[in-house]
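Left out: one protein chain. Kept in place: all the others.
Each chain carries a letter (A, B and C) given by its place in the written order, and its residues are counted from 1.
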Amino acid sequence: MSRMNEQSVRAAIVALSSALIVIGVAPASAAEVRYDPGDTVYFTYCHAHPPAIRIRPGDTVITRTKDAANDVFQPTDKTVFPRLDLTRVNPQTGPFYIEGAEPGDTLVVRIDRIGLNRDWGWGASIPYFGALAPEYKTAMITDPVPDRLFIWRLDRSRMLGVLDLPNSKIGKVEVPLRPFFGTIGTAPAGKECISSLIPGPHGANMDFNEVVEGVTMSFPVFEPGALFMLGDGHAAQGDGEIDGAAIETSFDVTFTVNLIKGKKINWPRLENDRMIMSIGSTRPLIDALRIACVDLVNWLVQDHGYDKIEALQLLGQAAHLEIANVVDPQYSVACQLDKRYLPR
Amino acid sequence: MSRMNEQSVRAAIVALSSALIVIGVAPASAAEVRYDPGDTVYFTYCHAHPPAIRIRPGDTVITRTKDAANDVFQPTDKTVFPRLDLTRVNPQTGPFYIEGAEPGDTLVVRIDRIGLNRDWGWGASIPYFGALAPEYKTAMITDPVPDRLFIWRLDRSRMLGVLDLPNSKIGKVEVPLRPFFGTIGTAPAGKECISSLIPGPHGANMDFNEVVEGVTMSFPVFEPGALFMLGDGHAAQGDGEIDGAAIETSFDVTFTVNLIKGKKINWPRLENDRMIMSIGSTRPLIDALRIACVDLVNWLVQDHGYDKIEALQLLGQAAHLEIANVVDPQYSVACQLDKRYLPR
Amino acid sequence: MSRMNEQSVRAAIVALSSALIVIGVAPASAAEVRYDPGDTVYFTYCHAHPPAIRIRPGDTVITRTKDAANDVFQPTDKTVFPRLDLTRVNPQTGPFYIEGAEPGDTLVVRIDRIGLNRDWGWGASIPYFGALAPEYKTAMITDPVPDRLFIWRLDRSRMLGVLDLPNSKIGKVEVPLRPFFGTIGTAPAGKECISSLIPGPHGANMDFNEVVEGVTMSFPVFEPGALFMLGDGHAAQGDGEIDGAAIETSFDVTFTVNLIKGKKINWPRLENDRMIMSIGSTRPLIDALRIACVDLVNWLVQDHGYDKIEALQLLGQAAHLEIANVVDPQYSVACQLDKRYLPR
Partner (left out) sequence: MSRMNEQSVRAAIVALSSALIVIGVAPASAAEVRYDPGDTVYFTYCHAHPPAIRIRPGDTVITRTKDAANDVFQPTDKTVFPRLDLTRVNPQTGPFYIEGAEPGDTLVVRIDRIGLNRDWGWGASIPYFGALAPEYKTAMITDPVPDRLFIWRLDRSRMLGVLDLPNSKIGKVEVPLRPFFGTIGTAPAGKECISSLIPGPHGANMDFNEVVEGVTMSFPVFEPGALFMLGDGHAAQGDGEIDGAAIETSFDVTFTVNLIKGKKINWPRLENDRMIMSIGSTRPLIDALRIACVDLVNWLVQDHGYDKIEALQLLGQAAHLEIANVVDPQYSVACQLDKRYLPR
């Protein structure tokens, strides 16, 4: 098929997508693209970054991501500072320019595979970071948590993270691994360039532990090409990331993009086998919850024929709320509903 | 066995409990007590209420509770107002005076059975109530949600709540029933008398959907006899009770009390087959989370030999957070940890 | 005049008040009543407290109040604990039963005089207290501020509070004294008994530094007789009481009560020569602000003929906001407007 013909086919497919919401249905000509970022990473989500590669709706990308500390730690390290370079935190792979994506569209990304590619990850208590101690926004005159780095062994055969706790009676803990991306999203609106540490309407650092292999996410497109990026691999993380860091590690990742032309969404959404979810990010925490649940109500009303007050009544009895993070400059909450409540 | 001997035995058992935390191990002489509240209900948690009955550690109580509207609605009602009597909201059964309970002890309550005793419950959108619209604390100059009552049919054989949604495309929804107590606790500290609508260190209206049949809860004892009460039966409820009401109904209930002498806790705790949980209640939401998680850290440190920073690190990777309510005068959050992390 | 006739006259006066809002116009028969509380103080605002004395609208009361620590400190003390008795904090003088006051009325209290009766007051940094360090609601796993008591000398001739700061270069500071009541209010609604440390719709511990000699306050009446109390004298205090305590001292006080029959208000209000103010109390801080400003909008609409959106527009350009406290279990904010904007 000539390139010209291919483009015509693509245009038709894009048009079809905008009519049908064909999430995950790849066009016939979908390509599988490998992208090696090398050391080309970004620390902001920004319209001005040159695209890493250009891909098309339906394409699948195979790439990898560095850990949140830009891979600077060694397994023998005991503290976060001074090794951490604060100007190079939370590196992102990308941006991926999706052909045909225009402001007002929705970018759909299926995370096909997440692969651990290292046998350790790091956790930490970080001074002025985390909700249970004085931090950079909840500023206090008293001392913060001590700087302490924890090196978790990643047992990939048993899918367990293993950590010695020498000062605790239990001596050692093993937590189930459930790898996910802490940071994932598109270039923000308004020609803003926003630190990759900050989640918002464009996604980014939501630190939501349901962004695992197999899910499909939707993001608003604010800039031509969407400029999708991802990074901040977490081998495991509790709800909220309340200590300030997950089990941070590097990832191999495969994802597939699609586009819903002319469909405008306001906040990231996630769909897995069982649930649909809206994810709101702001402070205070209650407002992140409000954003997520109001977006879910609007979703039910606009796409699924619900009356607004009836949708609210249903959510009152069936919503599942998850606190994604309470550590980033904006907190994130997901408001979820079982798909059984979507009309056929 | 004479009463005198019985008391000696009880004293020994109580002493044993305080040493061993023998949750759920009833003394040999434990009684099963039936209590019919009739119309004797209370709308505050308060040291001054006369005990409904006096029971002893190990005793099991069989009683019932009215719904949160004091059973005033009829299944044909369409609105909350004006039928609702605002001075008689969230009636509580009790207080149960536990012999031997003194300030500084911990009251342990196992919820043995929750029985639905009615074939309907009510949900509602209530003006100035609920996190997604102007309310009594998040005051606004704009209009609140409309007053609308929803009557859910309780299908006890299938354990489903069924609601017609005439204005929505789906027409009807069925949600799984999972009955739990919205309000449960002890008399508060400081000679305060606190509306049963308000959760706090003494428990009360946490609206936490894990307070189901089979769990064991612990409460601080602030007053002699503890003065345990419960009510506000919910046939089902989503996280947060974001619309302002669950599926509200009356319950039959069986519970068993125990006492841990000399063990002081600061906030309610809950244990089920899999998890231990601390429940914090306040506004803003992040502070309810902080209370719950700091209490859980302290629990791990004091009872389970964890180092504080190591406990924080574990919670960062393994905590499960649940938003219990964002509708009451104080919000509630539960911070949870799998029991696998407790040393033998 | 016989008692019977007197009562008839009073009834007429009360009726007149409800029609005219005759704030500060004392009936002809107004009495001046001296009340010596001795050690009779209360630590809750509560319907169940026996009245200290019964007074009538128009009466003036001369009494005194203990300091917030129940006068337990000595000027030589260096720390708050262990001398402070936590079960006896923030003692209140009263309650004063105002004859004729019924739920739904408004109690009007003019503070005629505040007299310092001691030549020292105490300030403190108190562990787990105050907005700039870990506290009882903003719970953290890190250390709180140290326990330190500061004894301020009260120079009544120059109206200055004087404190040596031995560890600071400046060596000594002198702050202007502006005595006011930290805690003042009526018995709360709903048969609640609420710690005197907690502000709310009934007033109480607002810690608002404009409650000075000469102002007139209004409070909702929730219980027969209103059950007015006051205490917590502050010789001076910055906005917010951000360290957790003002310059705490005992007071002589003279106040005059009046009643507006049949006028229902929802939150405390304050009027001085220049401004009218509504005072909202809750957490989070923004909601205290919302309550105060929405109440002020409603006040302008209901009593002064403003259109709601036009009132909002005026407040946008002319409101003065003051943060009263960020230390109590509920924060307080005052929303204020210059009287020039009230139509004649």
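To be clear about the criterion, contacts are C-beta pairs under 8 Å (C-beta built on N, C-alpha and C of every residue); 3 or more make two chains touch, one makes a residue touch a chain.
Only a predicted model underlies this, so the values are computations on that prediction, with no experimental measurement involved.
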{"item": "Contact list for the unshown chain, restricted to visible chains", "value": "A, B, C"}
{"item": "Selected from B:51, B:144 or B:305 as touching the chain missing from the view", "value": "B:144"}
{"item": "Full-complex contact with the absent chain, from A:113, A:156, A:178 or A:308", "value": "A:308"}
{"item": "Given A:34, A:54 or A:191, the one touching the chain that is not displayed", "value": "A:191"}
{"item": "Those residues of chain A which, in the complete complex, touch the missing chain", "value": "43-44, 46, 48, 87, 137-141, 190-195, 280, 282-284, 287, 290-291, 294-295, 297, 308, 312"}
{"item": "Residues belonging to chain B that touch the chain removed from view", "value": "132-134, 138-145, 284"}
{"item": "Residues belonging to chain C that touch the chain removed from view", "value": "123-125, 130-132, 145-146, 148, 150, 152, 161, 163, 165, 167-171, 173, 175, 236-247, 284-286, 289-290, 293-294, 297, 304-307, 309-323, 326, 331, 341-343"}
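We adopt the following convention: only the chains that are shown with their structure count from here on.
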{"item": "Where chain B and chain C are represented by their mean Cα positions, the distance between them in whole Å", "value": "35"}
{"item": "Whole-Å gap between the CA centroids of chain A and chain C", "value": "49"}
{"item": "Where chain B touches two or more other chains at once, by residue number", "value": "284, 290, 294, 297, 312"}
